[in-house]
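The other protein chains are all here in position, but one chain of the complex has been omitted.
To keep things simple, chains are lettered A and B as they appear, and every chain counts its residues starting from 1.
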Amino acid sequence: MTLPDRSTLSRREYARALVAVGGATALSACLDMSSDENGEENNVPSGTDDPDSLPARQHAWNEFATRDDDGNVEPPAHHVLLPLALTERATADGEPTADARETTESTLRTLERAYEWSTDGLLFTLGYTPSYFERFDEDLPEGVDLPEPAALTSREDPAFDEFDALLHLASNHPEVVLEVEEGLFGDQEEPERNGVVLESDLSAVFERVDENRRTGFVGAGLPAEHTEVSSVPDAVPEDAPFFMGFRSGFDRTQASEDRVTIDDGPFADGTTQHVSSMDIQLEVWFEQENHYQRVSKMFSPEHAAEELVGDVGEELGSDSGLTDERIEATTTDARQEGVVGHAQKAARGREDGDPPLLRRDFNTIDGDRPGLHFVSLQHEIADFVRVREAMTGADLDVASANNGILHYIFVNRRGNYLLPPRGFRALPAANPDA
Amino acid sequence: MQDITPTTDEMEIDRRTLIAQTGAATGVLALAGCLDGDDDEEDEDEDDPDAENGDENGADEDYGDGRPTIEVEDPPNAVYLPTHREAMRMLDPVEAGDMMLGPMLSYPHDFWTIAGSGEDAVERESPDDGRGVHMMFTLWDQQTGTVLPVDDGVQIRVYDGDEQVGSPVSPWSMISQEMGFHFGDNVTLPEDGTYTVEVTIPPLSVRTTGDLAGRLDERVSATFEFEYDDEFRHEVIGGVQYLDEEQWGDRDALEPMDHGDHGEHGDHDGHDDEDHDHEEEHDHNGDHDGHDEHDDHAHVPYSALPRIEEYGGTILATAGDESGVEGVPTAHDSLPRSDDAAILVALFEDGSADAERLSDDGDGDDGSSSAGQYLLVSPRTPYNRVPLADAALSVTVERDGDTIVGPDTALAETLDSEYGIHYGLVVDDAQIETGDSVTVTIDSPPQIARHQGYDTAFLEMPPIEFTVPEQ
């Protein structure tokens, strides 16, 4: 693969592009860039030899992240989603072997020794698809809702993640996600970090499904740096943390980690994950809509009329300004205003006023087109489906173009995963208690 | 882009031959005055601060700002004549399941999108890039010929070979005077070539009746190809016909274009096509008689609604609206207008064939057994009878101060195989009678994008009161 041309890109843009390309050469370029800047390699805090000191939940990220002035969690900046398919030799009679389990667990422990469990070090989850669990005779235990992925609107025709597992790597350091991937699956010399050599036989257990490898980024200003990419218009606001120009992930619009965690059974402390990948039509969003129209469609017509949002959402503090009245007004807004907001609609999927989803989505330029990898955690997949149906708003009497942001998003893939607790993260059986 | 290569004399070509080959005649524009290099000092070279030739020009060698600008100045808050007729390349219609899709391509140009009803809700869209096309298509049902005038989330993806060009797009549902209801957007194309367009059409979600009930409920797709090259660009620019400047902004509309007609003027009944560049002629009904003949499959149908006399029910009378029109409308011209939208209201009596058809959307909820009267409200453009879709309307029926229906009962947007898109109500728990007052309220105006000439109308639409006349 060809590396991006550094001379035409900002540092962060270059880092994004390197993560998107991946591989040993990208890693080496990334390390060069870091050492150029600091005179030495970036200091990435090292991990721990004591696995018991780490949380039982793979998805326990929030307390290991920084928070902004409004108390919102600042998600890691760089993300890689590695789709994995079990190799033949990792299974016997269709089921994973004890060796394969051990290799997987020891690999993940190596990562935990090399990097601090934090956004400044490395955060990761390893999740498993319904296809993976089908190989077992027994079913998933009661209380684990993990259906096959399905198309959720009449206008989409997505492909489905039918491989076995997905490793989500996240860090504020681009070289960390790159070197982990390289250490696990590269054929070059193993990278070394904090005195830990990232050697692993994981490639004996899993093959990367390269065509479905996905990458991305989040953070203020990052989307605006991608205006060199075709289809990313110059109009993306400088401060905007997401492509569509507004903040997201307000603390009070996010489910807590407790809320999304499975409470009992063998997979207690696990959760479910939905990953959908979509194109975003940014040229139309930014070039053809004015700010008023964008705010109406992203939040609610009232947000636009009362100027509640600010340029990129900075006026909103730690919630999206969605009062019960604004949420309830969705149906009326559809008729009276001719337009409804995305956030307003989706909030109709709340239960008892609590948001059911913990979003860990990030923007992407995979395929040289702007897009979004929507990663969301919830107690059960049905929570996601309910919110998505509320967001689709097929019940609303409103033109498709004015139905939130539906006009601008094009879902290409969907996948459902179980994120087991740390104790069962290595090739779990469908029902480990059985 | 052609390469610009310094050449030798033998690369010269006979330009007159080329002129002869391509020198197609174009329109005439009465812009004489505005071509005149004016002598005003204020506006010269505004966007040309570093005009290096300036000094050479001398005091009385002022070239002025002789650049004619084709723009309707201060258009009325109504339907108006734009500056020109658009030219486009019509491609052969392709099948998309039970539907047909007629692609049309023009040059990238401005249009207006609507999200809501206030002033801020309207945005004039200019192309992102001068390179590319304004891509449009009309969708219609093969069986009934009905043009599908609703936005359900159609998507297009453009490919150059196997490579996808840019992001997918949900084209806007749009109305234009020449093309009626269609889908369209400006699409940037990086270079000349042959492009493939994949269009996906989700199931129709609007309420359907008649021969459309229970149909068009599957996601379908269609593919067409087109060439983007000099020939195309010259064709769509060269074919533009400018109206006389004095007509720009007049309260009128261009007649529907002759879809699928190759070169010759079609026979618009009631139209004098000889005089294409001047008067917009109306037939005796006061409207433009479009191409509402759907039987010729080579042609792309125009989304004209039926004429007033084609409605079987009772046409409601106007109760004296701002336009001063009163009584039962008998021609398109005499329909009351709300922000220049002509509003036809018809009442179909319980048991009539129309009422039964219109009450039965195949869902069984309000099937013919429970049918009552059917109240049909049909807002349309004032000259070409293009339906105004994706609005929200409600109705209140009163008699001697008592509310019979409502207040503000929502009407359901409905696509009927005979009466097209309209907003309807099955009246099954009351009876509307002669003398009742029927107030139609437009909760939100048609949320459809517009070409020039429709951009200032159908936005802030006041309610209109009708009365049920003597049978």
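Throughout what follows, contacts are C-beta pairs under 8 Å (C-beta built on N, C-alpha and C of every residue); 3 or more make two chains touch, one makes a residue touch a chain.
Note that in this section contacts and distances are computed from a predicted model.
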Undisplayed chain, where the name is taken from the UniProt record, one of "Peptide/nickel transport system permease protein", "ABC transporter ATP-binding protein", "Formate dehydrogenase H" or "Cohesin domain-containing protein": "Cohesin domain-containing protein"
Shown chains that the omitted chain touches within the full complex: B
Full-complex contact with the absent chain, from B:H84, B:R251, B:R307 or B:R399: B:H84
Chain not shown: contacting residue from B:P127, B:G313 or B:P329: B:P127
Positions on subunit B where the hidden chain makes contact: 1-9, 11-13, 15-16, 18-40, 43-48, 50-53, 60-61, 63-71, 73-74, 83-84, 86-87, 106-110, 124, 126-131, 192, 230, 233-234, 236-238, 240, 242
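In this text, only the chains that are shown with their structure count from here on.
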Between subunit B and subunit A, distance of the C-alpha-averaged centres to the nearest whole Å: 41
Complex contacts: residues of subunit B adjacent to subunit A: 113-118, 120-121, 123, 125, 128, 151-153, 155, 164, 166-170, 172-173, 185, 188, 190, 200, 202-203, 205, 219, 390-392, 394, 410, 413, 443-445, 447-449
Contact set on subunit A toward subunit B in their complex: 153-155, 157, 230-231, 233, 279-284, 287-290, 292-293, 296-297, 301, 304-305, 334-339, 367, 369-371, 394, 397-402, 406-408, 410
